[in-house]
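With one protein chain held back, the other chains of the complex are shown just where they sit.
Up next, chain A:
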Amino acid sequence: MNYLKRAMLYLTHKKGQSLLLLLIMSAILVFVLSGIIIQNAALSATNSVTKSAGTTISVSANRNKMFAKMRSSSSKSKTPTITTPTVSNEKIKKAGKLSTVAYYNITNTASVNASSFDTVSTSTGSQGMGMMKGGKGASTGNISIEGVTSTKLTSSFISKEDKIVSGRNIKASDANSKNVVIEKELASSNNLKIGDSITVKTTTSGKKKIQLKVVGIYKAKSTSSSMPGSDPSNTIYTSYTLPASVTGTTGKSSTVTYTLEDSGKEKATTKKIKSIINSSSFTVSSNDESYQQLLQPMKNVQSFANKIVWLVAIAGTIILGLIIILSVRTRQKEIGVLVSLGESKLHIVGQLFSELFVILIGAMVIALLLGNFVGNKVGNQLLAQQQTTSITTTAKSSDGPGGAPGTQHNGGGMHGGAMMSQASTSSASQRALKTLNTSISPSSIMKLGGMGLVIIALAVCVSSISILRLRPKDILLGE
């Protein structure tokens, strides 16, 4: 009868003790597995967040430089003019082809006057504040034309502030067309529907008329407009090429927002885009606020799970070690008998290890049955706590003056930092993981088994020292 058979005989004879050890080891392994599961779920969520957080890099006018230029020109001429710098669409597209860029949205803005239709006016009225959009435009119209690559990629549509209610979005294929998406109030007050044409008049000296085709109608939730004093219904979305042709900067654009494939590559991509744009008139800035907001809870959960795994493993080893030391002391007579028969100490330790190994298998089965449930509960509780903390912290920081610069509407300089920050926070909150996807993977089982083996090996080694160091006579006399 070898030591493996002896181990089985011992376990079946000492049912109470075996059951107690099974319960203790199960409790240890349930927590270790929960920790591993939460760790894995947080890690995969972190990777997913890194890929889908939508960190953006904005290329927009360097306002300091723009105003400095205006001041220097005003000293020479009586009328100060601000010229918004532009960059060629080729450079923008080249940067858009970088492997780390998921997609990009070019934004151009122009101001025109309604011709074949009436604008929507609000009771607060309009002071007709001057706007300076487009390459040469300093004049102001009553309609704001927001040119974009795609309305789907525009922040107000992403945050659901604006929503298509009829027809379709503006797409990249609308470039060089005169297709537009108008606001629902503007459409209903002028009895406009999909397929209708409207005419606008440029504000430049030529007062050129442009016929536009309505391909979509959107509804604006917000009462604020990109043109202060104007109703948001007077904003028309179109392809980025149209405002450029209105302002006489065809083939060029003033603002572009690149959304990254992988938020982790933000710094490297910013550097590459800077070198492609290669103009001091532009600032290239990144906004990974939502990435950080999504990432932080994951990192906290991951770190907590890591601590659970280590603490439970260490505590488990100590507890098991102490139990086995006590158990070995009560088994000194048995060990002495085996030693007197000529059994090697290695086989005696092997028997102790085998007993614990059998219990480990049982405990692993219990842990696999309960671990997912516990891991799911604990992980999601942790995630919920972490996200509440993270959103509260972000909201507080967003309340402060300034905030991050606007990312997608900077061309017009209308959407301020705080507003964009709120949009970003809201977007991040919407995209934030509500639950951790906890599941037991084969690697988790392997990891658990590995840790379980290490725990019992350490416990057996620690407890065996007291036996291995004794002479056979002392073992027999010690009982």
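Basically, contacts are C-beta pairs under 8 Å (C-beta built on N, C-alpha and C of every residue); 3 or more make two chains touch, one makes a residue touch a chain; residues count from 1.
The working rule: contacts and distances are computed from a predicted model.
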Chain not displayed: protein name in its UniProt record ("ABC transporter, ATP-binding protein", "Transketolase", "Allophanate hydrolase" or "Oxaloacetate decarboxylase beta chain"): "ABC transporter, ATP-binding protein"
Full-complex contact with the absent chain, from A:S173, A:S340 or A:S441: A:S340
From A:R6, A:K178 or A:K272, residue that would touch the chain that is not displayed: A:R6
Positions on chain A where the hidden chain makes contact: 1-2, 6, 9-10, 13-14, 333-334, 336-344, 471-473, 476
